[in-house]
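Reviewing the structure listed below.
Just one protein chain is left out here, and the rest sit where they should.
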Amino acid sequence: MQKLLYLYKSSRAGFRANSIYSAATVVKFISSIIILTVYYFLWKAIYSGATSIQGYRFNELMAYILLTRILSMLYPFGIIDTYSQLVIRGDIGLHLLKPIRMEWTMLGNFIGRNLYSCLSGGIPYIVLFFVFASPYISLPGIGISILFILSAYFFIFLFELNIGVLSIYFTSLWGVGTLTGAIIALLSGELLPISFYPEKLIGFLDILPFSSMYYIPVNVLLGKECEWKQALAIICIVNVLLLVIYSCTSKVLLKKLSISGG
Amino acid sequence: MKKRLLYFCKSFKINFDELEIYDKDFIFGVLGVLVEYLSGLLMMFFIYDFVEDINGWSLDQVLFFYGLNLVGYSLWSCFFINTITLPYYIQRGEFDRFLVRPESPLFQIMMDSFDDDSWGELVTGLIILCYSWIRLRIPPIYFLALPIIVVSGCLIYLGISIILSTFSFFTIAQADVANITMEVKEFAKYPLTIYPKVLQIIFTVVFPIGIVAFIPGMVLFRQIPWQLLLVIPLVAIVFFVLSTRVWYLGLKHYGGTGT
Partner (left out) sequence: MGNEIITVNRLSKQYHVRIITEGNIIKRIFSKKKYKEIDALNDVSFSIQEGQYVGVIGNNGAGKSTLIKLLTGILYPTAGQVSVMGRDPFNDRIKNNRNIGVVFGQKTQLKWDLSPLESYDLLKTIYGIDDETYKENIKKFVGLFEMEDFINNPVRSLSLGQRMKCEIAAAFLHNPSIVFLDEPTIGLDVFSKDSILRFLRSIKEESNVTLILTTHDLEEMNSICDRLIIIDKGRIIEEDTIEHFTERFTCSKSIVFCIEGDIWKDINPIDNEVLIVDNGKVIVSNVRKERVNEIISLMLANNTINDVQIIEPNFTEMVKKRINEGD
């Protein structure tokens, strides 16, 4: 109970802290619009010779791209970097001195930050998503896709924690963060629906949890057929595994922590 | 000029030495950027499985635009990306240290730090460019023009980042307007013809980045006269000089307010 209250309060604080930089928000907004324009015209040119590619009409594909953009702002990417910054600057010490595990603090801060960036830079995406997607949205799909989005949120949180904790050993993980981000983008269908991928790759991606980040929830929301039950089972199992691995590695690695200075 | 070249070399060496401390990081970072761009390209390959052409351009031609643009951009981000750090310097009060030294503050900022992961961009850009160059059987004679075009691209990105960073002389708020330079790159990745007229004009006249890859592409694939290539370095130099003027105007304003 105390943890939930703390989670609520720290996410509120994270939201507030981010909202102070309103000028930065304006810049994010402009960036969003530029990227959107590029995507719109690129896909329009791609679709100029066809009404439907791999079962996606232009509007559906735009809806797919838009929703993945929104979700990518919502997901807690950047835990790796935050973790290694804590280690590099030695601030991890302050977190270790609280009678609550620092993962809760991180989770709270990221929820606040993610909600804020979603509701600021993400606004043009959200509006346009409804413009393109409203005829296709399936009502029962909403519930299922929210379930997926939540599981994927925890999946990314745990996944990045598992890598981030290695910074106690390797100190800076900035390069690893970039690499994992790039690999996740490729495997999750962030840039393109997975059904556009070659057959062999699709079979491989079906057994990985990454498709549950974008591909499955968006398709479910748009009322398309997909094997969501299997995907949900996979991501849940993976989440439990990640949690177990993290609690072991963090226990071992924290003993190796050395904060120099003083 | 000689002094600046020396300054450039020294700063570059210092930065390169610093990389070694985070060497694993550097290698992973370059790999990461490589994967990031290559997966973006992979998407292009996947898409071309389903369509013949995009707006009349073949896959190899699109890759040529993409690669040429990326090489110019990565030169900027390897050597001069620090221009967009100006708002941070001003906020933290570190900017004044550039003003008390006997060297142009703009040049000092550019030299203050180099970006490491951009090496991945440079490598990717070169790979893509070579690939499309070979596939399209582009006559080797055009190789002569390549350095000039690429450097012009770099100069234009530099100009854009300088102009955009000038905003931070006027607002103290943390507005990374200059980061928009990176989004502008997204724009220039694809052939200009996919965009409506208004955008085409903006990216040839206001921020002339559109022409860097587009004019060579038109010369090679649409048979417009090759002399038009000469426009690129001319525009780049004029644009760059103008951008520094704008920056110094901003500096004057900053000095006036005394913040």
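Letters A and B mark the chains as written, and numbering starts fresh at 1 in each.
The rule is simple: a residue touches a chain if its C-beta (ideal position, glycine included) is under 8 Å from a C-beta of that chain, and two chains touch if they have at least 3 such contacts.
Everything numeric in this text was worked out from a predicted model, so none of it was measured.
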Handout entry: Among A:10, A:82, A:151 or A:167, residue touching the chain not depicted
Key = A:10
Problem - Which residue of A:50, A:94 or A:131 touches the chain not shown here - result: A:94
Handout entry: Contact footprint on chain A, counting only the chain that is left out
Key = 2, 5-6, 9-10, 13, 16-17, 20, 90-94, 96-101, 254-262
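One rule holds for everything that comes next: only the chains that are shown with their structure count from here on.
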Problem - Centroid spacing, where centroids are CA-atom means, of chain A and chain B in whole angstrom - result: 28
Completion exercise
The chain B residues in contact with chain A across the complex are 22, 24-33, 35-36, 39-40, 42-43, 46-47, 49-55, 117, 171, 173-177, 179-180, 183-184, 186-187, 189-190, 194-196, 199
Problem - In the complex with chain B, residue positions of chain A that touch it - result: 21-24, 26-27, 30-31, 34-35, 37-38, 41-42, 44-46, 48-50, 53-54, 170-183, 185-186, 191-192, 196-198
